[in-house]
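We show some of the complex, not the whole, and keep each chain where it was.
A and B label the chains in the order they appear, each numbered from 1.
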Amino acid sequence: MTLADVRRNFDAAAIGHEMHGLVAELYPICRSITGAGVRDTLARLRRQVPLEVHEVPSGTAVLDWTVPPEWNIRDAWVKNAAGERVVDFGESNLHVLNYSVPVHARMTLDELRPHLYTLPDHPDWIPYRTSYYQERWGFCMRQRELDELPEGEYEVRVDSTLEPGHLTYGEYLLPGRTRGEVLLSSHVCHPSLANDNLSGVVVALFLAQMLRGLELRNSYRFLFIPGTIGSITWLASHQDDVQRIRAGLVLACLGDPGPPTYKRSRRGDTLIDRAAERVLRARGGEPRLREFTPYGYDERQYCSPGFDLPVGSLSRTPHAEFPEYHTSADDLDLVRPEALANSLALVLEIVAALEADRTYLNLSPNGEPQLGRRGLYRSLGGLKDAGVDEMAMLWVLNLSDGRHGILEIAERSGYPLEAIESTVAMLIENGLLAEATE
Amino acid sequence: MTLADVRRNFDAAAIGHEMHGLVAELYPICRSITGAGVRDTLARLRRQVPLEVHEVPSGTAVLDWTVPPEWNIRDAWVKNAAGERVVDFGESNLHVLNYSVPVHARMTLDELRPHLYTLPDHPDWIPYRTSYYQERWGFCMRQRELDELPEGEYEVRVDSTLEPGHLTYGEYLLPGRTRGEVLLSSHVCHPSLANDNLSGVVVALFLAQMLRGLELRNSYRFLFIPGTIGSITWLASHQDDVQRIRAGLVLACLGDPGPPTYKRSRRGDTLIDRAAERVLRARGGEPRLREFTPYGYDERQYCSPGFDLPVGSLSRTPHAEFPEYHTSADDLDLVRPEALANSLALVLEIVAALEADRTYLNLSPNGEPQLGRRGLYRSLGGLKDAGVDEMAMLWVLNLSDGRHGILEIAERSGYPLEAIESTVAMLIENGLLAEATE
């Protein structure tokens, strides 16, 4: 089984259906940046791929940050005077302000109001709000339901704990033939939000599953981490290892029906930028390419100036540009099986390009090697053009001086990457080419 | 008082009026590259700014040149047979060929003709002509008046001296916090020509007056020098000091009503080029930008290949492109108070950009620093965008790796420079940023 087989056998309909099923299965879990939600999610992912699960104690210093206390929640509600739940964590885990400290009190609606978050512009949607680093309690609710609440006394309860514990993240390393790594990072800290980011998590998981067992050149490192604090925690303990990262992608918001969008790495012209642009361009039409900005997801950390890693970001509609972003409308309907499968297929194409982009050395660089003697060139002379295979050979031989990868050779010669790859294989077999050592 | 205060309190109408007043006051003086005219001019300028006045003896070797003898003139005229002055230095000092050697003789009109300069295309204008380095005498006059002269005998007199003396120039150094210098150079050698270059002289003087007493980062060196030989003389005795010049501007022709024009330095992409282009662009419309050419004013010397200094040139209509150039029509009407004030305001903007363009180091470059812990980031999470201030912080932190100045950060982030500057101040205060040492 090769990567080419995987791509050839890709059954988008079946895979999309399966991916959407996993999104649906993970959707109800109340995740946060720490706690049981992430653990349960990683446990589910482990049924498909043997992730390592790391637990980093609260209070650990990580770069400029400190791992926060662990948050867990059992229940949360607001009851009216009749004892009926008018806001109920059981209905949607978005109803609780994520990381709410425990509270149990009675108060008037006016006293309660400062703790309530709504979206006046979308009165039927529950917003998603968090307060990780300042102790607060609160509820998120539909504007329409808030408007219907009568004055009077209410009982509020957040049955949570915020105590020393751990930050949990999942990591999966697929070792390749070389030590050069490709980083695939998706944040796993959002509760019932489907596109942001169960879509990214599921694309990464299915990719890991598909790459597993293949003979690959690069090593592939998958991170399922809480946003910001998770990448910072991982970076803090891998400051030397990041040297090995040849390319990386932050995967987020990959399930909505919008066209794919690639956001460039801070450096802007690295291998991942060339590979992703090539793949997006090959879809036809003008690809959606964005310059690096220091906002977004964990590329903020990977591309901080001290690391400046060659990491871009792949989305469909970028975060904050779809109206359902960070609301209860980012649900199982927004995420489509065909969009998930298409995103996975695109990442597979990018992986193929990353695998492909090797650099070779012409072992007979002075003048053309005599291809005819090796049976690689027609013996009859005088014809109008070099044969198709011959031209590909000439291009590969001419540009293989250690400075041009085969993605670039494909671009300049106009040959499909596959033609260049098979030409490379033939030239290696004939002792005319060798992979450049990195 | 800060530079920002100066710019905020800039009263264009009042300043323009005052500037034009000074142009008018200096206008009648018969300046040349040496002699009393420059001394009188500098003495008037010293009433506003304490220039140092340098006197360099005739005969001093300066680079490839030699300081010429000093020229002074008391009177000059052509009298007709009736003894009436038909050309009179008293009417306009342009009437005498600048640097004319003394003469007192009688001759026919035909004998006189080779010594007369006119502008046949502009019969009512007196041309401005010089002969610094070849001994000549002559008169410049209106074509119309020449046409009316009858044949016959004339008496000519140039009551001038050309004797060992000095070349005089003014210099004013405003020391800043750092040794890096900004050079502001204007030629002060032209007689009664208002735009070329009393406008440049007065813009430089008012700028010096406004910057005086401010706490500035750069040092500002103002040169009021005779064209060519003046900058060559100054360069000859400052060959080491020019290393400190971070940016420079030749100021000339800044009073006519045309839009401003920036001519790039020889290198074309230096700090002054970025700063001036930014300021011209900020006016709206397509800025008038010119590539470097080896003709013009003293940028010819500053940008000679042995120095190759980062010095551009700011004008309104560039020299030789307005019809009144080097004629009696370059007078007090051509130069407008509002144009002078606007030119000064533009130079102030450029100075602000030069002051602003510092380079900083993110002191916590690995990952984002935890802004929330320092009260610099909203504590409530999940909102659609970073706050305006937060985005500015993220940009400054991300690009402050010692390679990007804040002019560039402002450009890339889309924030006004002021927003970037206040963000920088806040980050320094919080120990997250430090100025890069140069």
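Following the convention adopted for this analysis, a residue touches a chain if its C-beta (ideal position, glycine included) is under 8 Å from a C-beta of that chain, and two chains touch if they have at least 3 such contacts.
Only a predicted model underlies this, so the values are computations on that prediction, with no experimental measurement involved.
For this homomeric complex the structure file specifies 3 copies in total, of which 2 are displayed in place.
Quick note on the criterion: only the chains that are shown with their structure count from here on.
Taken in their complex, chain A has these residues touching chain B: 63-66, 98, 127-134, 136, 228, 231-232, 235-236, 239, 266, 293-295, 300-301, 303-308, 320, 325-326. Chain B meets chain A in the complex at residues 362, 364-370, 372-373, 379-386, 391, 394-395, 397-401.
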